[in-house]
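To start, the structure itself, in structure tokens.
Here the complex is missing a single protein chain, while all its other protein chains stay put.
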Amino acid sequence: MPSVTAVLIANRGEIAVRIIRSCRALGVRAVAVYSEADADAPHVRLADAAVAIGPAPARASYLDVAALIAAARASGADAVHPGYGFLSENAAFARAVADAGLTFIGPPPAAIAAMGDKVAARTMMERAGVPVVPASGVLPPDAGAFASAAAVTGYPVVIKAAAGGGGKGMRIVREATALPDAIRAAAREATAAFADGRIYLERYLERPRHVEVQVFGDTHGRLVHLGERECSIQRRHQKIVEETPSPAVTPELRAAMTEAAVRAARAVDYVGAGTVEFLLDQHGRFYFLEMNTRLQVEHPVTEWTTGVDLVREQILVARGAPLSFATVTPRGHALECRLYAEDPARQFLPATGIVHVLVEPAGAGVRFDGGIARGSVVGVEYDPMLAKISTWGATREEARTRMLAALRETVLLGVVTNRDYLRAVLAHPAFVAGATHTEFLAAHFADWRPGPGAERARVAIAAALALTSRAVGDSESDGARRAAASPFATLGGWRSGGTAA
Amino acid sequence: MPSVTAVLIANRGEIAVRIIRSCRALGVRAVAVYSEADADAPHVRLADAAVAIGPAPARASYLDVAALIAAARASGADAVHPGYGFLSENAAFARAVADAGLTFIGPPPAAIAAMGDKVAARTMMERAGVPVVPASGVLPPDAGAFASAAAVTGYPVVIKAAAGGGGKGMRIVREATALPDAIRAAAREATAAFADGRIYLERYLERPRHVEVQVFGDTHGRLVHLGERECSIQRRHQKIVEETPSPAVTPELRAAMTEAAVRAARAVDYVGAGTVEFLLDQHGRFYFLEMNTRLQVEHPVTEWTTGVDLVREQILVARGAPLSFATVTPRGHALECRLYAEDPARQFLPATGIVHVLVEPAGAGVRFDGGIARGSVVGVEYDPMLAKISTWGATREEARTRMLAALRETVLLGVVTNRDYLRAVLAHPAFVAGATHTEFLAAHFADWRPGPGAERARVAIAAALALTSRAVGDSESDGARRAAASPFATLGGWRSGGTAA
Amino acid sequence: MSVIVLVDGEPLAVTIAHGADGLVGRVGDVEYRGTIRRDGETWRIELGERVLLATVVRAADAVWIAADGEIYRCVLAAEERAAAGTARVATPRVTAPMPGKVLEVVVAPGQRVAAGDPLVVLEAMKMETVASAESAGVVTRVHVSVGAMVEPGQLLVELDPS
Partner (left out) sequence: MSVIVLVDGEPLAVTIAHGADGLVGRVGDVEYRGTIRRDGETWRIELGERVLLATVVRAADAVWIAADGEIYRCVLAAEERAAAGTARVATPRVTAPMPGKVLEVVVAPGQRVAAGDPLVVLEAMKMETVASAESAGVVTRVHVSVGAMVEPGQLLVELDPS
């Protein structure tokens, strides 16, 4: 039975922090790795040990297989958790980990490889009786070949990377004339993101919902599902709001989708945590999209409703333990919002800066998974997701109103985030009604701009003082100020004991 | 039907923050009140509006009924939530609120009054068929009277305040010679705490467990229970660790205790959230201790397992709504630890200071309810409880190990807390085994001292630099420092690029 | 003191003076009287009826203020103009809209482009962004090459609009 007593976490940010927490509760040593940019990141601070693995660019650090395996060996780790992103769906990495005598906390390399080739996976799913969207095989990056294939599936079509995932390398095409540009861009993005430029085409479904099923297998042949998640709220194919259960999934549909998901996972002898993604069309038909052979960003909503700690379960399964549950009985409703360093009013441009203040939301039914702290530098090297906020409620409405309250509580000063955009999404009548689909943001929020803050006049007065005086953080030290007798320092030259007019 | 659209929260600290959160999720305006000592407290910042009610001493602010009702009127509040402590079990306050045309979010004044007189309540419970501990009635503060009563109940006995609760005014006496001192101290404490010096005596149970049942009633005659909580881990009659379910309560015992609790509440026509406290002896017999006619500090553990937001339910019931649930089906196990500003190694002396750094624990199954923030001044004016950490797990062991991880994550610099004491309690084999009773701390932790930190040598070097240089927080401003090119400022005169020897 | 403060991009004319009974602030036509006191990052803004408990920090490029559940980013219009002024010259200059890496340089000096034509493709965090021509013209200079890292505002391409 594999020993898992010390886990090297081959990742950074919130997911590294999240994995450390489950390791600690299990009494397993957590070893962090960090690039030069992350030397004082929260995941480094929280771990039992931390190993420097290279300079800031991911290619030279978090994607450097040799450096990661050397770090595992140097730190005495006997297992590796890849998190999501980076090398989490890289079969070669999983094999390299095993070859180094370490336990890979994830599915067998063969399952990763089988699902990693999106075209081959599609064929396999068709054979396993899992419904798939009409599509071509891999095509040469040539407008003629794509035009012929599109004529078979019908427009609109979407061009996708064969090695892809997460929206990288995807291009929607509504007419033949747009094919050449889209082919070029998709191939380039695919090469950049996956070092594999192969692309293909499939029928594009209008306004479908993105509904996925969490599955879990153990090494004793048991394979179960943990219900679905709806992740339709996407900007540029990037999920930003997720929930479980889906407002659109009836018990009958759930039975069919979860059965199909388990069938899909069984087709690749799946072990560990995985997610089978479907598109659900407006007629209640669902189609296999892809299987993510790793922990999903949005896994907390499933943890809320099922009570299963998915990372803990991953570690136990990696040790050879049977699944700790036979079936799950989800309770209530859970939502997740992803907090990104980006400006939704400016085409979601990534934002950079320093986290000068961070107030995390808390309280009943609120969970904050963060990878930043006061003083963190948000740069361009990595994914701009800073944190995830998830809420639970006995009903969807309770979870939703808690989320609105939690987002209001979340204060991050120094970096532009999508916080207020998320608040607007959660407050939109169509979201309240559960009328969600993958074009939701494009349909309702294309021209979103933040409203003017209600207190902007008085804020402007304070800002004028702060911007023109040297009073803010320039004069005394914190310690000296705190030691002063008066609880409030009088501002700059604006000493006054007067009352409001 | 009473209107509850804006709630004045007649409290401070973590419970005020907690109530604001449920108000906000319900779309109810939250109005905070604050004494001069709390002008920039988190509950003030988080509320929709805040009203100053007086100077720091509670008697002149949080206990000032006229000031509170004036604040409610001035702010347009139509309801008052008392939280716990302060005026929460003061029937006169509840009546004054109602007389002012406001809705009191709590039980009817008659129920508060009936349970507030501990001696009368005991008699009422005996009549209602709820088991009680053998005891005297109110006695004159005279050693002879108490000695006679003790001869009837048998030693050990405990002297208690008739108007009491929360351990205030309690004295355990094991032999007659100790009676005079104990009577004097108990009467004095009772007078100070409750402005009511009446005391009585009852049989003291050896090493009982403190097990209480959460009950909830609505204005339509429905009265239900939400399971039990065990709160045996107490220092000086002050709970510090609570959990649900109790490791000692079997399904049969639970049925009997919850039935008795509902009977107790029904005897006073209870409405709203209340808690019936029992002592559970080593033979599985339970005795009514008292009923707390308010929200309990430890209510989060019940929220974890039942999924019911007790504050939300309080507000809905105050509006006249029927209970939102008929029965509850608790899931898993929940624990709570109370973080106190006190030094467990020095007789739990209250600690004071400024919160210079606060890192709140977070993640799956972890909840932090706090009333402090960076910069908060912890003084002697109020209760030294700073925050509550609660965790949930599918099993008690999962909740316990999560709590240990969460306590490790909790960092508060500037004020001595009981954090490491709590860690030691949670790690103790007797606690792991669930062998808990109200003398647990006295039995296992009487001589507890914190162990020496593993990194104290290297910490001492850093401390020497910090204590002898002006480098710490004295030189540049945060802003200026952050803007500098280098991510790390070289310390004081200790510029060095060398590597470890 | 009179300044124009951009609050989340909205210009507000602010005048501040000492009054007999405290601070007198004017924003546009509205006058606010009272006090502002600070305890580190916490500012207590008592202007008019309501007390605002705000968190105020100065970052390199702006003052950030959190108050009443909202977040405000504030800069002086003078500084914003000064910064913008240096970039605004007669020749149309195309600058990087975001920090990132140059993936592709689509044009070369001498090439004529129409409004909307792509000039340079940038990548940050694996998302592509195209810097396009805002108006027609002829490329006079290209300042970056493939693989270069660029800062926001960095000059990429110059056009001659003639």
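To keep things simple, chains are lettered A, B and C as they appear, and every chain counts its residues starting from 1.
Going forward, contacts are C-beta pairs under 8 Å (C-beta built on N, C-alpha and C of every residue); 3 or more make two chains touch, one makes a residue touch a chain.
Source: prediction; values computed, not measured.
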- Touch partners, limited to displayed chains, of the chain removed from view: A, B
- Message: If I consider the whole complex, including the chain that's not displayed, which of B:R95, B:H356 or B:H428 touches that chain?
- Response: B:H356
- Would you mind spotting which of A:L26, A:V44, A:A58 or A:L339 touches the chain that isn't drawn? A:V44
- Message: Applying the definition given at the start, please give the residues of chain A touching the unseen chain.
- Response: 39-40, 44-45, 49-50, 375, 478-479, 482-483
- Query: What residues on chain B make contact with the chain left out of this view?
  - Reply: 168, 185, 188-189, 192-193, 236, 346-347, 349-350, 352-354, 356-357, 359, 380, 382-384, 408-409, 411-414, 416, 419-420, 450, 452-468, 471-473, 478, 481-482, 487-491, 493-494, 496-501
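In this text, only the chains that are shown with their structure count from here on.
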- Query: Graph of touching chains, which shape: line, ring, star, complete, other?
  - Reply: complete
- Query: What chain pair shows the greatest number of contacts?
  - Reply: A-C
- Message: From the centre of chain C, which other chain's Cα mean sits the farthest off?
- Response: B
- Item | Centre-to-centre distance between chain C and chain A (centres being mean Cα positions), rounded to whole Å | 29
- Of all residues in chain B, which are in touch with two or more distinct other chains? 39-40, 375, 477-479, 482
- Query: In chain C, what residues contact two or more other chains?
  - Reply: 39-41, 44, 57-60
